[in-house]
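Note sheet for the following structure.
Not every chain of the complex is shown here; the ones you see sit where they belong.
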Amino acid sequence: MLRPDINDLLTQTGPGTPMGDLFRRYWQPVLHTDELPEDGCPPVRAKILSERLIAVRTPEGEYGLMDEFCAHRGVSLFFGRVEEQGIRCPYHGWKYDANGQAIDVPSELNNSEFCANVKLRSYPLVKVGDILWTYMGDPEKQPPLPTWEFATVPSGQTYTSKRIQESNWLQALEGGIDSSHVTWLHGGGPKGTGLEADPLFAGSRGNKYNAGDVKPFFEVVENEGGLLIGARRNAEEGHYYWRVTPWVLPNFTMVPPRGDHPMHGHFWVPIDDENCWAWSFDYHPTRDLTEAEREAMIAGAGVHSKNIPGTYRPVANSENDYLINREKQKTGEWFSGVEGIAIQDSSLQESMGPIVDRTKERLVATDAGIIKARQKLRRAVEALRDKAEEPVGNVPEHQRIRSVAIVLPADQPFVEGIGDAFQAREGVGQTTV
Amino acid sequence: MLRPDINDLLTQTGPGTPMGDLFRRYWQPVLHTDELPEDGCPPVRAKILSERLIAVRTPEGEYGLMDEFCAHRGVSLFFGRVEEQGIRCPYHGWKYDANGQAIDVPSELNNSEFCANVKLRSYPLVKVGDILWTYMGDPEKQPPLPTWEFATVPSGQTYTSKRIQESNWLQALEGGIDSSHVTWLHGGGPKGTGLEADPLFAGSRGNKYNAGDVKPFFEVVENEGGLLIGARRNAEEGHYYWRVTPWVLPNFTMVPPRGDHPMHGHFWVPIDDENCWAWSFDYHPTRDLTEAEREAMIAGAGVHSKNIPGTYRPVANSENDYLINREKQKTGEWFSGVEGIAIQDSSLQESMGPIVDRTKERLVATDAGIIKARQKLRRAVEALRDKAEEPVGNVPEHQRIRSVAIVLPADQPFVEGIGDAFQAREGVGQTTV
């Protein structure tokens, strides 16, 4: 269990909060590039870390992210008109460039002089891969651009989606680093009828190991930028099956791979304290995704979801009990009764309430990854707050990371056994079972 | 009027509140048996007295009622899978029996030892009649099972329905013991065009008496377990028509009968402080309900309601102004413009707001029953809180009760006149006019 004040510390990310300050030291995904599909397209609302922002793409192709509200009288720039070099408020014609700098206040005689003193809070908005990223902290401290492998491989090798999750970000992260639930929620328990049905997971020996051992042993080791969370299960005689989940501060995780399927992972980005974006990616480090794989991802298979058209809200959501199918739950076809990994996760994580009361939980040995991650998060937050200590995880060397699935001899520690398999290396395939 | 603190005392029933403590000394209806229709069926959410609970029926037929949330990390067991002997959380496979006792935590080496220390808050869930009842208080103080006549007559003689009411329970109770409004809300005033139209009320001399005297005189007498509230109206020369409404603490009432129609009554069970279940029953003490009667009840006649399919929310509700028909209100066909007794009651009781401000009310002589019931409730709450005094109404002898409608000579006190007519006696018909 967690003390209430520590729960608050880790879950609150608005401006001025300690965890909010930590988050603001990392590049975070804001929009899929599809959301600003062409130069001069309409602006898009983007709320992140409890800040209401507006994202623009000028006719000249410049991206910008700024305070949603006009400096003059507070009108939402969502209703603004994108024009050359920026966006114009439709109320009185005040115009801002992509950096939020006022560049035209038509009513003013000394227009340019006046403009010089009017600037909206703004943040960089940069395309890396299929994502537009922002950095919302002190410009002096701005880290290098993100170098995550999923975002830097050729576009044919990668696919990213997002969905809104109606819970605090930490609940989602805790699901992401929790290798233990795979057996049950996604796997169907010891009978293991779950993941084989998903075209993006089927046919891996790992499925069998997951189903075969419901008492995984956890070993969590420190890694630059975060943790490597190893979950050990029985494999063939004298061997263990290791699933190694990397977590990089504060909110990046990757799921251990299966066979030659693409690898996947997530960002859990706070919208406000009761909602987050579940970003989900799939990529293959050494080959293009097949047409069938991409189609399955678009259809919501694997870690992706089928969303209500025009929105990022899943079709299966809290209002319809995630379309739970009690018959398939009974037969065990879908152990949880809910279809698809993403919705299996969201249904349970949202069912805990927007911010789960962690004073009531009862953690066990298999929660070792969660416990360690919370400790590390807390130390990072307090170190930044109290000692201005630089956070980890926001530099390229911490981001070139992979998840690993491997079978090792019983007497070999996983950290030794995986060698540098957890490092992303161009042209080198994933380590997987 | 009521002081604000007394209003709070009587209307708040969550854990730890004095009235909540009182309620927790009584068996309360939770679900209709139809809601858990067969062994091993899906679990059902049940919120009662501001506690979020889950009701299960195991494959072996055992009923259970427990905390909605898994002890491990707080996932809602609504998404649980009912399996042999209990329900399994789909997140990590923790399994509980019908008493909320953990019986399998698959990740743990010392599984059974570990389980021994994990138990969800749980309450008995017992079928009596067509209802599943619970007792949420100190097990040491658990009273005998409910023995209300409507729940213990043969099933052919009884019918029970429920609907959600968007108001505090006390507003609903006060309607239930208020014989005075029958003339107006349900009867159409002195013209009396109301209840004759309902197949479950038509053809009774009582309707005529109700319409004929708009100045009922109230006599409220103490009874073991609660009150007998007598409303006296003029009948034939030298006679009075008495409607005797019993109230048994804290939330059971019965409506005085009419002719040979089935008798009916209600439980008003707090969901939380702003919502309650209106349970409504109809039964005949000595004969089966006719097919026509049962069909009328299912269709929502009498005290029952027509609900939105798949829910317990009435079709006529606050969002559609209860489908008020101003033309029928004008002609007086439906005096209130609203169709049916149940919705006539809910429309007005909900219109007061979720918890009516009783500091503003202006009570009159015909509110004598309400005034006495509040006093008695308050005394019971305070006696339990301050002196651990045992409540009344939770033992069989207080529950074998009936409402009565009778014509008595003008000089005869009603308590004398009705004799033991207010007592439920097997094989003896109701006393009615």
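By letter and in written order, the chains are A and B; residue numbering begins at 1 in each of them.
Keep in mind that, in the parts below, a contact is a pair of C-beta atoms (placed from the backbone, for glycine too) under 8 Å apart; a residue touches a chain by one contact, two chains touch by 3 or more.
Keep in mind it's a predicted model, so treat the numbers as computed, not measured.
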Total copies in the full complex, given that 2 are placed here: 3
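The rule is short, and it goes like this: only the chains that are shown with their structure count from here on.
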Query: How far is the middle of chain A from the middle of chain B, if each middle is the mean of its Cα atoms, in Å?
result: 48
Query: Mind pulling up the chain B residues that touch chain A in the complex?
result: 40, 42, 69, 71-76, 78-79, 81-82, 90-93, 105-109, 114, 118
Message: Considering only the defined contacts, which chain A positions touch chain B in the complex?
response: 174, 180-181, 183-185, 189, 214-216, 321-322, 324, 326, 329-330, 335-338, 344, 347-349, 351-353, 356-358, 360-367
